[in-house]
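Below are the structure tokens for one structure; questions will follow.
For this view, one protein chain was removed and the others were kept in their places.
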Amino acid sequence: MKSSTLALPLRVIAWLVYGALGLGIVYALVALVRLNGPVYFLQAVVDGLKLGFVYALIALGYTMVYGIVRLINFAHGDVFMVGAFASFYAITEYGWGFVPAILFAMLTCLLLNVVIERVAYKPLRNAPRIAALITAIGVSFFLEYFTALKFVFSADFITYKRPFEVVVWNIGGVLITNITVIIIVVTVFLLLLLQYIVTKTKIGKAMRATSLDKPAARLMGINVDAIISLTFAMGAALAGAGGVLYAIAFPQIWTFMGLMPGLKAFVAAVLGGIGNIPGAFVGSLLMGEIDVLVVSFLPMGSRLRDLFAFFVLILVFLIKPTGIFGEPQVEKV
Amino acid sequence: MQTTMPRKRLIPTWIPTLLVAIAVYLLVAYAKQTDRISVYWHQVIQLAGLTAITGLGLNLIYGFNGQFSLGHVGFYAIGAYGSALITKDLLTKWSGTNVGALAWMIAGQIGLVLVLMLIGRLRVGQIRKGLAARLETLIKPHEAWVFTTLVTLILVAFALALGVGFVWLAQKPLAAGLGSLITKLPEVAAQNVIFVLALLNGGTLAALVAYLIGLPLLRLGSDYFGIATLGFAIMMYTGLQNSDLIIPTMKGARGMVGIPRWTTWGWVFGVLVVLVIAMRNMLYSSHGRAIVSVREDEIAAKMMGIDVAQSKALAFAIGGFFAGVAGGLYAHLYGFLHPSSFSMVKGFDPLIIIVFGGLGSMTGTIVASALFALIIEGLRVLLPQGFEDWRFVIYPVLLLLIMLLRPQGLLGTNEWGWLRPPIPPMKGVPVSSKPSTARAESGEGGA
Partner (left out) sequence: MSAATAKQEYTNRTLDIRDLTMMFGGLRAVSDFDMAVPENGLYGLIGPNGAGKTTVFNMITGIYRPTEGTILFEGNDLVGREPYLITRTGVARTFQNIRLFQNLTVLDNVRIAYHTYAGYSMIEAITRLGRFGARDRVMTEQAQDFLAVFNLQDRQGEIAKNLPYGEQRRLEIARALAAQPRLLLLDEPAAGMNPKEVGTLMELIHFIRDRFKLTILLIEHQMRVVMGICEWITVMDFGQVIARGTPRDIQSNTRVIEAYLGKRMGKEL
């Protein structure tokens, strides 16, 4: 048995190791910044934020739906895609401006998701969970391949027409476009709106109650079915807005555009703690940053960006599976 | 597994099953021989067989062991590319010799197994716990973590070093031995030997990878495990798209070509039959019961003395093996491999099929694989010109209908023929000391 006089030197060694690790991280960061200059680094950070905010809009839908019905909605990324296409249609066919187009997209996605929920998920609420999951996969395929049909939009890459002119500002060497500003402004606005609804309104309370304990919520007089539909609707509206913003930022849309952003947003939601709304936001920003930093700094980065995103996921699972803000679910024995 | 005990059977179950199997084999072989079906359809049928093998593997993991894995396509890819690298060697000597890749893979896998065994022997887990317990009496837990991690890393590095050393040393003589064996055999025999070795290697490689990633990931709950395995599959897909960075002959996103087309209906059918027999025998044994008990109730299984973690890892590895072998056969069916065949979208296929056929039903998986191929290809034939794309819209609608109407799948957990659980003989009741009142109480109950 070790004597207690060993305690002090052991602690000193442990803290020295911590110090070394910390210094290593700081050194790596500094080297990173110095690699291509601080301007390059800041540009990457700003671009990462841009992507992260868009991911946040998608991630919220995933996390809210999972929180309320424990369903991984595989079709959510495709709702994002529908938003982009809906706004494309409004802009090119009717010449609408930015605000009407984004509202139109949000409304379309909202209605679409409510219909999907009623037709495909609600009847399976009492079936084994895998049935709903398979159905979600089926809905995802359906949306993708329907959009890919020649008489709808076709499976090609379509160039998106931005509803406004791009303006670029140069702040100390870092290029910021009005697109970035609009993305941040719109996203923050929607997030604050969501946060307000969820925490300060009666409906929000009903949503939180339903996600905690459905039977109890029913007994308290909450119309659980309506709340669930509302959750799907809100998630879809956000994703639709995300689709529009993404299309404005990266003006090429195609029927499978929702797959990767959807998956990465999903990873972001899990990162932050699935079911946790602030967590989804934090996770999304992290995912956006990782994505852009990998592309900007790693050789072959643009080819390996997806690999890193999911590598981060595996790491999180090994260290803290419930996510940054998640709470462990204890099984009662 | 079957959920009700069937009535007494008159004919041994294996007879009708054997007859059906022979009939299916002969039917397809004859149709191909006499050109009644095109090459295209012949390939579709073989593909259905491969889907069945992959599906059975996933069914073992998910239907029978209860672990929701979305990463199955990753193992399919490992088997496909792994076996292709071996057989391509025979034709093009891309690795330098005609058995180079094979030797590396065998040596590598043995080395990996040795490393794992060594880590087990060194009782790294025990040492970690013991050290942590001792240190935590002196210093704070997170400080103790530094030391335990350091010790773990040293031990693992030691084991790894020995493993790498072994591989380095073993590879050359292995290559030499295999090389001389190949030259001694006539060409056809050599091809068959290499093909079998390639398929096996594809399978064992997939199984090893499954075991390795399974150990840390399987302790996660159901949904999280699904997400983690999905992450693995996507990492594999991205890796394949950039594989040309490491092994140029794999050609990354352009696709690997020049793979000998040695897969035939005979091979597919034969492998399917062998694996079905193996799976059925395993499930209807004590090991199979242990695997299923983990699905039913993990905690109760632990209380019955079952090493649940090991059971999960084993089922995951065996399921991975199935996918790996199927992948190997796939690579040699068309002669080229493209990463898009292993994308996430494709990855959902095995899951859809086993749910469609019935989770926990081997017969269901086989039937569903056949139907699935039939529907997708049949729609291609039935739909008018220019509307073939509609089948990808119709298929999810059909899927939705099936989930709504029959969520437990076509066969639920039922089996057919020889795949049904054997009925244990009912013993006569021995007259030993029993409480008499316990007798009187049989059949009554309910609160």
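Order of writing sets the chain letters: A and B. Residues in each chain are counted from 1.
To be clear about the criterion, a contact is a pair of C-beta atoms (placed from the backbone, for glycine too) under 8 Å apart; a residue touches a chain by one contact, two chains touch by 3 or more.
Note that the structure is predicted; figures quoted are calculated from it, not measured.
K.L.:
Quick one: say which of B:Met304, B:Leu382 or B:Leu401 touches the chain that got left out.
P.N.:
Touching the chain that is not displayed is residue B:Met304.
K.L.:
Of the residues listed, B:Ala48, B:Val146, B:Leu272 or B:Val292, which one is in contact with the missing chain?
P.N.:
Hidden-chain contact among the options goes to B:Val292.
K.L.:
Tell me which of B:Arg36, B:Lys129, B:Lys172 or B:Arg261 is the one touching the absent chain.
P.N.:
Only one of B:Arg36, B:Lys129, B:Lys172 or B:Arg261 touches the chain omitted from view, namely B:Lys129.
K.L.:
Please give every residue of subunit B in contact with the chain that is not shown.
P.N.:
The list for subunit B reads 1, 3-5, 129, 133, 278, 281-282, 285-290, 292-293, 296-297, 299-308, 314, 413, 423-427, 429-430, 432-435, 437-439, 441-447.
What we mean here is this: only the chains that are shown with their structure count from here on.
K.L.:
Determine the centre-to-centre distance between subunit A and subunit B, using the mean Cα coordinates as centres, and give it in whole Å.
P.N.:
Taking the mean C-alpha position of each chain, the two centres sit 32 Å apart.
K.L.:
With touch defined as at the start, can you tell me which subunit B residues reach subunit A in the complex?
P.N.:
68, 134-135, 138-140, 143-144, 146-147, 150, 216-217, 220-221, 223-224, 226-228, 230-232, 234-235, 237-239, 241-242, 245, 299, 344-345, 348, 351-352, 355-356, 359, 389-390, 392-393, 395-397, 399-400, 403-404, 407-408
K.L.:
Show me the residue ranges of subunit A that touch subunit B in the complex, using the header's touch definition.
P.N.:
Residues 1-2, 4, 6-7, 10-11, 13-15, 17-18, 70, 72, 120, 123-124, 127-128, 130-132, 134-135, 137-142, 145-146, 148-150, 259, 263, 266-267, 270, 274, 300, 303-304, 306-307, 310-311, 313-314, 317-318, 321, 329, 331, 333 of subunit A touch subunit B in their complex.
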